[in-house]
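Take this structure, written in structure tokens, and hold onto it; I'll ask about it next.
Part of the complex only, each chain left as placed.
Letters A, B, C and D mark the chains in the order given here, with residues in each chain numbered from 1 onward.
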Amino acid sequence: MTLQTPIGKYAILLASLDEAELELFKPALQELSYCQGRVGSMNMQKVIAAAETAAKRNGIIKDQCYRETHALYHAVLEGIEGVTRGQPSIGEMSRTVGLRFAIVRGKPYEDESEGEWIAAAFYGTIGAPVKGLEHETTGLGINHI
Amino acid sequence: MTLQTPIGKYAILLASLDEAELELFKPALQELSYCQGRVGSMNMQKVIAAAETAAKRNGIIKDQCYRETHALYHAVLEGIEGVTRGQPSIGEMSRTVGLRFAIVRGKPYEDESEGEWIAAAFYGTIGAPVKGLEHETTGLGINHI
Amino acid sequence: MTLQTPIGKYAILLASLDEAELELFKPALQELSYCQGRVGSMNMQKVIAAAETAAKRNGIIKDQCYRETHALYHAVLEGIEGVTRGQPSIGEMSRTVGLRFAIVRGKPYEDESEGEWIAAAFYGTIGAPVKGLEHETTGLGINHI
Amino acid sequence: MTLQTPIGKYAILLASLDEAELELFKPALQELSYCQGRVGSMNMQKVIAAAETAAKRNGIIKDQCYRETHALYHAVLEGIEGVTRGQPSIGEMSRTVGLRFAIVRGKPYEDESEGEWIAAAFYGTIGAPVKGLEHETTGLGINHI
């Protein structure tokens, strides 16, 4: 059960690096199924919806399959725990986020029977609802799918 | 108050990339004060202590200054929220972590008056206390110092 | 202080069993004061209000008595922790619930001096705001009243 | 994606009903893969280990498969959120639990493609580490497997 393909690390890099920086990782990324997106909101529901919609539109998860939606949902929620660090809300806590995210699907483990897993990573800023009054934040969720 | 030096992103990269991958970011990193470390434990107290000790030994924070210890402590705790995603404990939840971490200190904002900030990033694995039954995890905390 | 009347167990059964299944427990239930209800919402406030309103309308708690309202409120909140498992919100977390609930009031302990207690149980589904993309959930709160 | 086999409800019943009461549900239970167990402890790690060990010994999940261990672990953790209602610890919060639990594996959804899911339910008492100073508690976690 050796972890040979770090889908979580690739998700973090896809969410936090710019195009030029990502060049270095392109060969490894080509073996994976992934998508990237952006969302800025004071509304957590929009953040979750943005990640789910991007994953479905890009065929990372099957649209009408609850099993896959459930796997992604919990990965996203775990990523949001990292983003919000203790109070899983944004607007209600008088803060806003500007996030880039990436969803990566692949087989992280050497052993074929471990199957596919999904990683949801977020990187961006969180802060007061005033431009510039913000600092960086990140979060990563991993789930079997 | 533009965010021009993403100390959080550099902390994540320092915690998750290997030496070769970090080469690309060396020029930017040379402008910052940082340290790296590793810790594997079922005991959260050891994880926190490892980060604090590394930061003090490497002169990232002043040893006898509570103000700086307090700034780092809360950055570390926020990073741990991302690592543990909901239950801020490891051994009690029957899981263990194997983490690399980085502490970065610098001036993220263009405006000089925003002063110094500190970032604590963790990247590694979390899982059952059995080799290989684990998946990736990450966490980032940011604080003014 | 032996626990002889499991009001919590009866509340769970009242919330999760259908009429036919409940037949078996009717003799025991006749000794208790209870009510049942249903609520479907993305709004936690409506879930809490549905439970409180049902309890007041059915005379399980006294309407104008804060002491009893407080006892029920905390029982309901503890039940909701089980329903939401970590993030005490539904709509903001982009999920919806369809719940049956039961409030049971009685004397669980053999010793008369332990007095009356209240149980609030929920059973139903939680999931994406799309019909069918949901799984079961339950929660139970107990309080002295 | 209609929910036709409520594995969560069966898990709750298996954890909370006695042998005689369970008779009524025997026909439905025979279609499912499940196990039951008991654990009393102030140590959460023992509670989690008891559930995992029972599931592995009874062949509900595959022993050396991380994918299945991970699915069960998160189901158990969600069940524990219901049991502990807010502070995911027992001994440290000066309380002890006496729990019966059940792990049920099956196909809850009509649509074959939704595959197998796992439910972990707990029912019992939580209270001061003094015999009798305790009340009922329950918790249910559900995951795809």
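Here are a few things to note about the model shown:
Following the convention adopted for this analysis, a residue touches a chain if its C-beta (ideal position, glycine included) is under 8 Å from a C-beta of that chain, and two chains touch if they have at least 3 such contacts.
This is a predicted model, so every value here is computed, not measured.
A single sequence accounts for all chains of the complex, and while 4 copies are shown, the assembly in the file contains 6.
Note that in this section only the chains that are shown with their structure count from here on.
Computed from the mean C-alpha positions, the centre of chain B lies at a distance of 42 Å from the centre of chain C. Between chain A and chain B the centroid-to-centroid distance comes to 19 Å (mean Cα coordinates, whole Å). The residues of chain D that reach two or more other chains are 1, 66, 70, listed in rising order. In the complex of the two chains, the chain C residues touching chain D come out as 1-3, 6-9, 12-13, 16, 21, 24-25, 78, 81-83, 85-86, 108, 117, 119, 121, 123, 125, 132-142. Residue ranges on chain A touching chain D, taken from their complex, read 1, 64-67, 70-71, 74, 109, 113-115, 143-144. Those residues of chain A that touch chain C in the complex are listed here as 43-45, 48-49, 52, 66, 69-70, 73, 77, 88-89, 92.
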